[in-house]
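Next up is a structure, given as structure tokens.
Every protein chain but one is kept in place in this view of the complex.
Chain IDs A, B and C follow the sequence of writing; residue 1 opens each chain.
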Amino acid sequence: MVAPTVRLCAGPFDAAREEALLLQGRTDIGALVCFTGLCRDEAGTLAALELEHYPGMAESEIAAIAADALTRWPLQGLTVLHRYGLIRPGEKIVLVAAAARHRGEAFAAAEFLMDYLKTRAPFWKKEHRADGREGGWVEAKASDDAAAERWQE
Amino acid sequence: MVAPTVRLCAGPFDAAREEALLLQGRTDIGALVCFTGLCRDEAGTLAALELEHYPGMAESEIAAIAADALTRWPLQGLTVLHRYGLIRPGEKIVLVAAAARHRGEAFAAAEFLMDYLKTRAPFWKKEHRADGREGGWVEAKASDDAAAERWQE
Amino acid sequence: MKAVYFASVRERIGLTEEEISPPAGVATVAELIGWLSARGEGYAAAFANAATIRAAIDRNHARPDSPIRAAREIAFFPPMTGG
Partner (left out) sequence: MKAVYFASVRERIGLTEEEISPPAGVATVAELIGWLSARGEGYAAAFANAATIRAAIDRNHARPDSPIRAAREIAFFPPMTGG
């Protein structure tokens, strides 16, 4: 059974290094799908995102989602990193990397992880506006709930 | 309109560098999906894959598929690299990297590119066996045709 | 038991966490939200739209009808927006 790598990061992470670690020394992996989520500046209006999280539960919830993915698809490697704290436009917020023999499994697992992270992992985004005015909490999207629901039997 | 990067490679390519180039200086990208296809050793029986291609058509066909993807999804960046020649187990064969504001578009475009590359780009894989016996041409999979058909209206 | 608050719930209540001792009649998450809402203006604002508020009991997602009596830590927060 594959042991997923799950890590919360207080600062920037090196996605390329994580991807290289997943593949290192392996000759049995046929497909690697890496999803990176990044902070957008929203046409220059956003100075930063502040990511609040629930320490303890954030890690355990991501680990539970990763374990669920491993029961659904025969993955050969799985890495999930998630930032918290202040994140500037252009910086990476989340990385999901799924390795498998075939591409269908790797794609499905990475999409599943993202859909579940969005709706089940205890993180909340607050906007810091570029004009200095008080930013608000990012609203949850109904489309994210719908995306997560498609994985339920 | 985004100009996709399409390149055939006679030797190993640096996927991390291509991904970094796609993101460099950008603060408008929210999602990056990178697919890497790798050569498997098939439980030690495979010494190498030899990828034959149709020079001229391989480039133009990948460019056409990339252009098609850009009409289907509002992508912010798209890179497709494909190896040819002799490829050892563990080496990368293909990279598709799709950047967009939202993850759904990036995932869909990357999957579309791979499904179409598999069934429309003129490449053929021959196996070189580890035991020195003559290897055969890899058979096309019906599952790849089915995967490509789901994108047709 | 300990109550912990996140994001807009935390801001409206003005606390990150506190010890609470709800009476015996408060048995579920929904009942606890009702009881907390009566503690003051900030609480009332935090839970005004109770249907959108999520809860976790001992760091596992809970539902409005989840029983709370065995909980050591119960968290309240708006819908999550990570990823």
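As a working rule, a contact is a pair of C-beta atoms (placed from the backbone, for glycine too) under 8 Å apart; a residue touches a chain by one contact, two chains touch by 3 or more.
It should be emphasised that the depicted structure is a prediction, and the values quoted were computed from it without experimental measurement.
Chemist: Omitted chain: which shown chains does it touch?
Modeler: The chain that is not shown is in contact with B.
Chemist: Touching the hidden chain in the complete assembly: which of B:A3, B:A20, B:M57 or B:A146 does that?
Modeler: B:M57
Chemist: May I ask you to list the residues on chain B that touch the chain which is not drawn?
Modeler: 37, 51-54, 56-58, 60-61, 82, 93-94, 114, 117-126, 137-140
As a convention for this text, only the chains that are shown with their structure count from here on.
Chemist: Just give me the whole-number Å value for how far the CA centre of chain A lies from that of chain B.
Modeler: Here the centre of chain B sits 23 Å away from the centre of chain A.
Chemist: Check each residue of chain A and list the ones that touch at least two other chains.
Modeler: 37, 114
Chemist: Would you pick out the residues of chain C that each touch at least 2 other chains?
Modeler: none
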